Every structure is written in C-alpha cells, then in structure tokens.
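One protein chain is absent from this view; the other protein chains keep their places.
Which chain is which? They are A and B, in the order written, and residues in each are numbered from 1.
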Amino acid sequence: MMTSENNLAMQDVTQIFRGAAMRSIGGELRAVDNLSLNLNANPPQIVSLVGQSGSGKSTLARIILGLPRPTEGSVTYCGKNIYALSGKEYETYRRDVQPVFQDPYGIFNPFYRVDRVFWTAIKKFKLTSSSRQGLARIEESLHAVDLRPEDVLNRYPHQLSGGQRQRVMLARIHLLQPKFIIADEPVSMLDAAVRVLFLNLLIDFTQKYGMTTLFITHDLSTAYYVGGEIRVISRGKIVESGSVEKVLIHPSHPYTQMLLASVPVPDPDARWQEKARIASEEEVILVEKPEIEAIG
Amino acid sequence: MANDLAKVVQKKTGIGSPLLDIEDLKVYYNTVNGVSKAVDGVNLSLKRGEILGIAGESGCGKSTLTTALLRLTQPPGYIAGGSILFHTAEEQAPLDLLELGGEALRAVRWRHLSYLPQGSMNALNPVLRIKEQFLDVMLEHSKIGKREALKMIPTLLAQVNLEPYVINMYPHELSGGMKQRVVLAMAIALNSDLVVADEPTTALDVHVQRIIIQMLADLRDSLGMTVILVTHDMAVHAQLADRVAVMYAGGIVEVGDVHQIFKTPKHPYTRGLINSIPRIGGERIRLDGIGGNTPSPRNWPSGCRFHPRCQHVMPVCKQEVPPLLQVVHRHSLDGEHQPLVACHLYSQPGLGGNHDDE
Partner (left out) sequence: MDRFLLAILSLWRSSRKVQVGIVIMVFFILLALLHTPIAALIGHGTDPLEISVNAPWQQPNIQHWLGTDRYGRDVLAMTVTGLTASLEVGVIAGLLSTVIGTVVAFVAGYMGGKVDSFLSSFTDVFLVVPSFPLLITLAAYTNNVNLVSVAVLLAVFSWPFAARTIRAQVLSLRSRPYVELAKVTRMNAFEIIFQELLPNLLPFIGVGFANAALGSIFALVGLEVIGLGPGNVLDLGLMLNWSQAWGALSLGAWAIFVAPVVVLALLFFSVNLINIGLEEVYNPRLRKTAGA
C-alpha cells in the first residue's frame, strides 16, 4: 500500500563495486556509503547534490532511478520499496520519476529522429489516445521549453546543438509531468551562455509544474543559482546539508569550506590573497577507467 | 615561495616588451563538406610578463589557435595564412614561428615556448620515471649539466608542492593534478619565455585548481614568465589574467584589461558572456545568457558573425565584418591601455578608430 504522500527516498544505501582494477585500493570501492536522502513532492523544491568526481553522486542518481540495485539499503517510493512494487505501482514510479542526463550527445539514439523520444514515452505510458492528440501535446511541450517544433521534430540528433538537445529532454519531462526530476550534471557539458538558459527553465519547471528536482552538480555556483536545499557529498557520504544560503555562505564542515575556498570567484577584484597548500593525503592515486562490476 | 623560486631560476628581464605578435592568422580544415575556417583572421599581441587569457566557448576556435601557436596542427588542418612573430630575449629579429621547421623548431620548443596541456592529458612519456623526464628535457633543451640538473629536481618539485618521492614514480602512478604540476616544474626549470596553458584547471579536482592557478600567477610574479591562458571558464580568467581576449566564431571580438572586461564589457557577446556567470553570494538575480546557437565554421554568418544572436543588430552588421579597433575614450590620451572591440556599435563613419560614448 502506498502512502498518500509523494516521497522518494533512499535509506542507508551502500553501493560496493568490485573488480580487478580495485585491487590497488583494497579490492572494493564504496561508491555510496550508508547514505540516506529524502525528497518530498510537497512542496516542490530543488535539492542540489554537490560533489566532486568520484564522490558517488552519479552512482546515487542511478540508484534512485532504479538502475542498479544497491548492495545494501533500500530505495522507496511513497513508502514502498521500488523493487517490491506491483505492476501498476511500478508504472506509476517510472512515470513519476524522470531523468535528465549529463551527456547531450549520448541521450539520443543516433539512428532515430529526435521525436522518437516523445512517441516512445507516449506509447509506454499511454498518454494519449490518438496521434493527433499526441502531436498537439508534443508541440505544447516544445513551446514550454522555448523550442519551435519545426526546428526540432523530423531532425536527427546530430542536427541539433547540445543546448537544444537538453531542452528536448526537458520537453519530454513536460510531456510526462512527473513528480520528481533527477538531473545528473545536466549543464556540465553545455556552454556557459546556454547553461544559464537551461537552469532558468529547470527553476521554472519546479515552480510552475510542481516537480521536485534533485540537481546533481560539481559546480557550487550553479547550485547557488538554482537555490533551495543543498547536500554536499564526499566519498559516498553526505557531509553537510541545509539551505543554499546557509551552507554556501556559512559552511560548517571542513570539506565544504575547502570546496568554497577552491572555487575561483569570477571577479577580478576578489582574488585570493593567501596561498593554499595541498594536504598530501588529498592525493588519491587511481588507475584510470576501471572495468567495474556492481555487486548485488 | 616567491623567494624560493627566484633562487632556482633567474627572473626574466624585459617585462613589458613585446613577446608575441600574431597577425591575421588563419587555420582551416579540409572536410568532406567543404572548408572549415576554424581560425579566420586573428590578431593578437602579447607583452612579456603578462598573463593573457583567451576566453571563448566551444566552437570558437581557441583550441585550433593554441595548436597552431605550438605548431601542432595536424592534417586535415592547415595554416592558411598569417604569421606568428616571436621576439626572443637575444636581440635578434623576431622569428616567424610558422616558418620554422625541424631543428630550429626544436630549439624554440621548451627553451622559449612550453605547453601545459589539460590535466588528464599525457605530456609525459609513460615509460620514463619523473626523474628521467626532467633530465631528458633539461639536458636536451638547456645548458644545465646532469649533476646540476639532478640537484635542482627536488627543489623544483617542492616549488609545485610535490614531495621528493615523486622523482622515482611513473606518470600513470600520479593523479592528473600531480602530472600538471610536474609539467609546470619542467617549464620553470627551463625558464621558458612563454607558457601556453590549455584549460589548465579542467578535469582536475577542485582543491588542485586553486594551486595551479596560484602557481601560474607565481610564474608571472616571481619569474617574469609570460602565460597564454586558454579556458572557457571566466572565473579562472578573473583570478589569473591581466588582459583577456574574447574569441567568437574564429575571430577576436574584444581585448581588454581584465577589470574592464568584467566590469564594463563592450562587445554584446562579451556582455552576454559576463551575464551568464552565476556567482555565490549576494542577491539572486536571473541571468539572461545568450540566445541562439553557435554558428558552424563551415558556414560562418555574413558580416559580423555574432549578428544572428545580437540584440543590437543593425543592417551594416549583416554586410560588413567589423574590424578589431581601439576604443578611444574621449578624455584619455593614452591609447595603450584602451580596449579593442570588433563591433559596429562603436564605429562612427568618417572618424578613425572606435569611439566609446559610454
């Protein structure tokens, strides 16, 4: 039985990777370490998850999307474990939780036209009854992200720019009207000018359509820009949480403080005065691109 | 740290004199769909002892410009015109880097011109230990003897915050940040005139970024080295650059002092770029960004290449390419430090140069 409250949560989740390449660090990698995270649809909000590469943030995104099953812990939707849902409940979960991925070049199958992502969603979730209705809704969704249907439909992915492609993903989300958006580094591969436009859309979506967004990024200033709540993740654990104003302006955890001290401020009048030094334990030596297998 | 560096190598002289003059540089690519004019008429001047930032987004041509400068252009790319004049410290006539080949080019490399690539790229020979890399480079490109070089290496490594044990390690055992610092140390060892740093902070852990930025500043301050800093990250320019050249669609649209670029950007593209940078702290205002799409180098827009995305577009913008000219403040006589802008908003008919009415 699902509770009436729309809630997406991870409880005590641990994800362990094992593989040949992990031997240099003891045989296993705890990408996510006993982590709990709670997202509420009511009221809709943006929660930023900020961490550096290797912090576990992308693994966390995939776990919450139900892609790999976590080694330990549970992911629940409306109180029920997502791996124990009935057919109907699973369909609801899949519809209510939608992703935006990082790589605008990888999210479209290069073999098909761009509009296929819309029609697949319409078909799988039975959104409309006729193709005319479907087309109308697709056009409405494209307008919602400031794209003209004639620029996008009938085009192949390589004919669109990175910014346009990410916006098509957002249009697909508009079509599905989920309760939760899991955005994994959605603007990291976009140019700065285009980035801001996309973030504006994301903020609007949260407020206009009531979609709680988990905004995953390594860039603290974009987290500040979208506002809301923030969680700082390091080595698979959340080290600090709170509102963006509190955490980014008055950080209490040393890791957050270090992050803030290292981010260059885009103001030539505010240059670093003191010299920083690296603590040598910060240097982590890893073999590049390990071939990893998840356990579980 | 500043004093230690100066102990190791001599600080350069001639601060402020011209070091590099790029004139009308064109680098094109042959593609199956036509010619791609990645760099199309770039003019740039560099003085000794300054850090010049080259800012621009993907597709603007800055990576092509960097590789051309380092003479690393590979087919199907080719130099289609222009010259790169390098003024060496010895009182000779300037060298055209594009004319050099073979021995002459090797002599210039490392001694006068060194390259700091992106963090995870391998500028280091994977089969040599760090000690041997240093010796390889130092013995080949300078007059330092082997014994002296071996003594210098630990000091050099200390300057870039690396422990002495790194000497005997192989490159694959080091993180991206550590490799960056090794290459920096090599540039210091050879006392290169010019360091070309290509996205030096991208793909590095954030706590290393600050170190690298500070080290590059140190190269300029204590050693008088000149740095060309190529990055799309405006915040890095703000922290490090003395002047910034903004590149768009294969050409330079604005060059100016870093404070001027950030506080009073002149070109509409620069304005859009500055108005796309989120900052931490302060009032949260909505940024506008820049609408439209980046044009393709196979098919640049006519006239001013920014005109399809510009809010101030005028008929002349679609027809004529605006030249890069100095903006002259009415009440300033010193033309040296005035910004350069390529925009029709600033040119008035009948007068020489650009006028800034703001």
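Everything below uses one rule, namely that contacts are C-beta pairs under 8 Å (C-beta built on N, C-alpha and C of every residue); 3 or more make two chains touch, one makes a residue touch a chain.
Not measured: the values here are computed from a predicted model.
Enquirer: Quick one: which of A:Leu65, A:Cys78, A:Leu170 or A:Ile233 touches the chain that's been left out?
Expert: Of these options, the touching residue for the absent chain is A:Leu65.
Enquirer: May I ask which residue of A:Phe108, A:Phe180 or A:Tyr255 touches the chain that does not appear here?
Expert: For the chain that is not drawn, the touching residue is A:Phe108.
Enquirer: From the listed residues A:Thr120, A:Gln207 or A:Ser243, report the one that touches the chain absent from this view.
Expert: A:Thr120
Enquirer: Taking the full complex into account, what residues of chain A touch the chain not shown?
Expert: 62, 65-67, 91, 94, 98-99, 101-103, 106-112, 117, 120-121, 124-125
Quick note on the criterion: only the chains that are shown with their structure count from here on.
Enquirer: Could you put a whole-Å number on the gap between the CA centroids of chain A and chain B?
Expert: Result: the chain centres lie 33 Å from each other.
Enquirer: Using the touch definition up top, name the residues of chain A that touch chain B in the complex.
Expert: Against chain B, chain A makes touches at 52-53, 161, 163-164, 191-197, 199-200, 218, 220-222, 224-225, 227, 248-249, 258-272, 275-278, 280, 282-288.
Enquirer: Quick check on the complex: what are the chain B residues that touch chain A?
Expert: 1, 57-58, 120, 161, 163, 172-175, 177-178, 201, 205-211, 213-214, 232-236, 238-239, 241, 258-259, 262, 272-273, 276-281, 284, 286-291, 293-294
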